[in-house]
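Our next item is chain A:
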Amino acid sequence: MMPLDLVLWLPLAGVLLLALVPDHRIAGRINVAVAAATFAASVWLAWNVLRTGPEMSPGKLFYIDAFNVYLVALTAFVGMTTAVFSRPYMEHEVGRGRVGRQRMRLYHAMYQGFLFAMLLALTTNNMGVLWVAMEAATLTTVLLVSLYRTPESVEAAWKYFILCGVGIAQALFGTVLLYFAAERRLGAEHGDTLLWSVLHNHAAQLDPAVLAIAFVFLLVGYGTKVGLVPLHNWLPDAHSEGPTPMSAVLSGLLLNVALYALVRVKMLVDGSLHTQLAGHLMMGFGLVSFLVAGLFLHRQHDIKRMFSYSSIEHMGLMTFAFGIGGALATFAALLHMTVHSLTKSAIFVTVGHAAQIAGTQQIEHIRGLILTQPPVGWGLLAGTLAIAGFPPFGVFMSEFLVLNATMKSWPWLTVPLLLGLVIAFAGLLRHLQPMVYGIPPAGQVRVRANMLPVAVHLALVLWLGLSIPLFLSGWFEQATRLISGGLSL
Partner candidate 1 sequence: MHLSALNLYGQGILVSAALVLFTSFVMLAQTRIQPLIYAFAWQGALLSVTTALVALVSGHSHLYISALLTFGLKALLIPWMLYRMARRLHIQREVETVSHPSLIMLAGAVLVVFCYYVALPVAQLSTLVTRNTIAVSMATVLLGMLLMITRRAAVAQVIGFMSIENGLFFAAVASTYGMPMIVELGVAFDVLVAAVLFGIFFFQIRASIDSLDIDRLNRLSEKAE
Partner candidate 2 sequence: MVDNLNAWLDSALQTLLFIAGAPLLAGWIKRLKCHLQNRAAPSLFQPYRDLVKLFAKDVVLAEHASWLFRAAPYIVFGAMVLSAAVVPLVAVPLPASAIADVIVLAGFFALARFFQALAGMDIGTAFGGMGASREMTVASLAEPAMLMAVFTLTMTASTTNLSIAIRHILAAGLVLRPSFLFALLSLAMVTVAETGHIPVDNPATHLELTMLHEAMVLEYSARHLALMEWASMIKLMIYAVLISNIFLPWGIASRFTVAAITVGTLAVTAKLALLSVLLALWETVLAKMRLFRVPQFLGFAFLLALLGVLTHVILETAV
């Protein structure tokens, strides 16, 4: 299990190393190097799993199958590209005097800590460790949200801390109930009964009444982290007030990992309940989040806040698709997870530069980006079009598949879904147009921007929209079979 060890140890070593490096310029480079090495290890791991099938670590503490391995790769990839972006960006912030050296040390160490927490959450086989890792993901990022120490950022961090803490506490209660149900059936071999693989194998024997209660708690708990309405209050604040690289990884990765946890739980509950309870709950929460967030897009004044609402909207759509169940919807949701992560982190990178160019995050003061700095302007345009679901991009593809799946099983739900897509589309483009095309106000200056991550991400999304490479579709199919328990497409 070499690659798995590397995937986990590298970021952990990164935390310790970066905590000791006083110079933020060197630390930035180390951060990129560690993230790149982690990505390489994750590709190796993915390659192994793709070739030989699911892997279980000797202590049974880690379990890698088609579902989580691609998320590991995705997480490591976005972690790497965001680290590439973060280096010049944070140097610019230091230059502007928004953060000091000491806090940069914290920033870099916690960046790796966050990646570690998420990779741990993805790879672990133990539902309890999954919870611990999710909580650790909050703990590592909460000080980063308040990195600028403005009253707004402190408030956002406090809200994030309290709401996510309380929310995730519900998930622990759900986990306890899960363990309770398992122990009753499987006997008290301590340490073994909380393993997801064991639970999944015996799902049919678990008591449905307990699992139903457990699922409600877990849905509320992990749903808070996914940002499902009405548990989403922390999300726009945390995304808008923290440093932009943080927004990129929170939006592109943390939400995914939380949804991953929820889907894992759903797989267990479905195996026990044999009803659609979990699916229906997820569909309901997902649809409400999708519609509400779409409406909120219209009344935003802060560019990062706007895109964080867009994240809620897309997470809602994914939750909805996972809720529908079937093979097509699950495939669509997996694809959407990937393209959303790539697109949204690309957008936040661009938005970070745009905000630096304009010196503010207020939408009304960001004008004429294409004239001031064409790469950023075009990047923002392309990214927003991609996330809004414009045809050649991958998001269009996955949204189309979700619509298809809905049409098949819940025809009348396509109406609110289409409506929501249109509302969100209008909301995004309405704010985008003047930002990109308008006349730049005086004093808007170019900044040193590294648009390479954006270009790579958007190119990948475009590629996924035009044709899904064979190995990836095979992967998705494996994962789909695993999650929906049904046949392939």
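Assume a contact is a pair of C-beta atoms (placed from the backbone, for glycine too) under 8 Å apart; a residue touches a chain by one contact, two chains touch by 3 or more; residues count from 1.
How were these candidates chosen? In short, all candidates are chains of the complex that A comes from, given by their letters.
Since this is a predicted model, take the numbers as computed values, not measurements.
Undergrad: Which numbered chain among 1 or 2 touches chain A in this complex, counting any copy?
TA: 1
Undergrad: Which residues of chain A touch candidate 1 once you look at their complex with the stated criterion?
TA: Touch list, chain A to candidate 1: 61, 126, 128-129, 131-132, 135-136, 139, 142-143, 146, 149-152, 154-159, 161-162, 165-166, 169, 172-173, 175-177, 179-180, 183-184, 188, 190-191, 193-194, 207, 209-210, 213, 236-237, 240-241, 296, 299, 301.
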